[in-house]
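With one protein chain withheld, the remaining protein chains of the complex are depicted in position.
Chain nomenclature is as follows: A and B, assigned in order of appearance, with residue numbering initiated at 1 for each chain independently.
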Amino acid sequence: MALLHVTSPHATSSQRTGALMRQVMLATLPGLAVLTWLFGWGTVINVIWAMLIAAAAEAAVLKARGKPVGLYLRDNSALVTAVLLALAIPPTAPWWLTLIGVGSAIILAKQLYGGLGMNPFNPAMVGYVLLLISFPVEMTRWLAPGAAPDLATSWQLFLDRYPGADALTGATPLDSFRTWAGDASALAAEPILQGRFAGLGWEWVNVAFLAGGLYLLWRRIITWHIPVAFLAGLGLCALPFWLYDPVRFASPLFHLFSGAAMFGAFFIATDPVSAATSRWGRLIYAALIGVLIWVIRSLGGYPDAVAFAVLLLNLAAPTIDYYTQPRTYGHDKPKRGTG
Amino acid sequence: MSETASTVDYATLTRNGLWKNNAATVQLLGLCPLLAVTGTVVNALGLGLATMAVLMASNMTVSLIRNVVTPAVRLPAFVMIIAAVVTVIEMVMQAFTFELYEILGIFIPLIVTNCAILGRADAFASKNSPAPAVYDGFIMGLGFLLVLVLLGGMREAVGEGTLFANMHLLFGDMARDWTLTLVGDYRGFLVAILPPGAFIGLGLIIAGKNVIDRWASERAKRLKAPMEKGSRRVRTTGSVS
Partner (left out) sequence: MSLLSLFRPARTESGRKLHDFHGGIHPPQRKTLSSEAPIRPGPLSATLVLPLNMHLGAPALPCVQVGDRVLKGQILAEASGPVSAPVHAPTSGVVRAIEPRPIQHPSGLDALCVVLDSDGEDRWTALTPCPDYRDMPRAELVARIRDAGIAGLGGAGFPTAVKVNVRDSQRIEQLIINAVECEPYITADDRLMRERAEGVIAGIQVLQHLVQPMETLVGIEDNKPEAIAAMRAAAAGTGIEIVTVPTKYPSGGEKQLIRVLTGKEVRSGGLPADVGVVCHNTGTAWALHRLVTTGEPLISRITTLTGTAFAEPGNVEVLIGTPVADLLAFGGVPQPHTGRLIMGGPMMGFSIENPLAPVVKTTNCIIAAPLSELPEPEPEQPCIRCGACAEVCPADLLPQQLYWYSKASEFDRAQHYNLMDCIECGACAYVCPSHIPLVQYYRYAKGAIRQQAAEHQKADRARERFEARTARIEREKAEKEAKRQARLEANRQKSSPATSVAAATPAADPVADLKKAVGEASSAYKAAVKIAKEAEEQGADNAADLRAEADQLKARADELKIALRDAKANAPAAVAPTAQAAPADPVADLKKAVGEASSAYKAAVKAAKEAEEQGADNAADLRAEADQLKARADELKIALRDAKASAPAPTRPAPASPAPAAPPAVSLSTAPESPTAQANAEDEASAEAERAKRAQRMKALKTAFNMSHKQWKEASAALERAERDGLPDVDTHRARVDKLKKKADLAKAQLNELVEAAKADMKASTGTDLKTLKLQAARAESTVREKTAALATAREAGDEERINVLQQELAAAEQQALETARTLKQAVAEQGLSDGDDA
């Protein structure tokens, strides 16, 4: 009898890493759709281009490392990194911007550390930050919502051949608020800040990402700890300051629905490899991210702070894990440290 | 016990200083100035030359006084010597290459803290006569300088798209047209100029050196292997033939 001699358990759930990642990418579709509606085809082009680069870069490095390329590409983690990064950068991004960003995310931030599961930092955020500090002009060239360029223009922008790119730029809500904070009349005059409950157009982007995130929660791809703690940290930190001075500090609703807040809560911070692992650890990790985002947005030098906050907390995740181990059955107290 | 001049192997010194025991890529010493000032070739070259000069001068001085200094106070004595030499070099730069002096700023006096200099003083100069000590200082400094210039070149090329820009700061007016523009109308890749680019660049240089070393050793093994085959008999069965 040719019997299979393997170890228990003999039954496994049908969950697969590749399928998990695919679900994550699916969940970004609502956000992608809204971005396209508001800003044109730039984001879609970026997403497709980024996915191509990511697959190629990962395959190249795996080959150089002597690993089986097919097996490792199947887990779709490179594609997810690419999608997340492409969604984070402006739709007017030229092709080389995405190339450098995705390339460094995959190669520097992921493969050089040992591949999937070994990177201490969120690769998409590393790529984003690298681009942000290297090409501040291109990375802040957002469009005004509603004035979406057509496909041809988007394509020209992508190929970096559109001469009037700067004429198209519009500020984001967070940009505007930073500029005019403290000046109530100016704030009231800014069109971008006149959305229903947050920045114009951008609020729907965040709602779309929230929908995608809820889908992930429902499918149990992610647990509730990180998104809830993230949003709670951000909102509850903004609340007292807004109550104190609503002209200088934005409302919690504004913070929660502008920039990459929802995107970060459900898609970025939940990256399992770089986040904390224990239950309490995740709560603390995400809450601190939320707090840090508010701090950098309101008091720091950058309009949107999700990337920096996530990277900083990635640094702290091992220490958080150190102190938040669960109490094992049969023991009195939870252990600390690694023994 | 101090070696006599005749017993110093200059070939080994050279090989070690430039490759096998390179101050920057193997000993990983003096990384602070290395990472901070290698944004362009001229900065890197300037600091590299300054460090080399300091190394040679301090090595020579330490070697001259090696028999007078007692072991108990040798390290403070060396540090004092190095500090004096660095002060001299700083003043020289201030006099003759003022703009470069201003660009490099604090990193010239910080050459004192470069562990490579104290390390060579203690490990070699204090145990050898002046001539080999000076040579050791020169070759170690040269190794350091080469890494500096390489990293500076990389960062300048990737970050600004040029090479040898502003060389007149070091070499005077005749060097004004030495600038090579690699990419016309380069947008600039800021991260290469900023500290992260330095770390990544140095990491790549060290990785490259390790790859070359490994390739060289494998090649050597492959070349040696056929000769070794016949030199030893290995018994693989129980019977003695």
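The working rule: a residue touches a chain if its C-beta (ideal position, glycine included) is under 8 Å from a C-beta of that chain, and two chains touch if they have at least 3 such contacts.
Quantities reported herein were computed from a predicted structural model and do not represent experimental measurements.
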Options A:Gln15, A:Thr179, A:Gln194 or A:Thr319, residue touching the unrepresented chain: A:Gln15
Among A:Gly164, A:Gly301 or A:Gly330, residue touching the chain not depicted: A:Gly330
Contacts of chain A with the absent chain, listed as residue ranges: 1-13, 15-17, 19-20, 71-72, 75, 77, 115-118, 223, 272-273, 275, 277-279, 282, 325-331, 335, 337-339
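Everything below uses one rule, namely that only the chains that are shown with their structure count from here on.
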Separation of chain A from chain B, taking each centre as the mean of its C-alpha atoms, in whole Å: 41
Footprint of chain B on chain A - complex, ascending: 100, 108, 130, 133-136
Chain A partner contacts - residues on chain B that touch it in the complex: 187, 189-192, 194, 196, 200
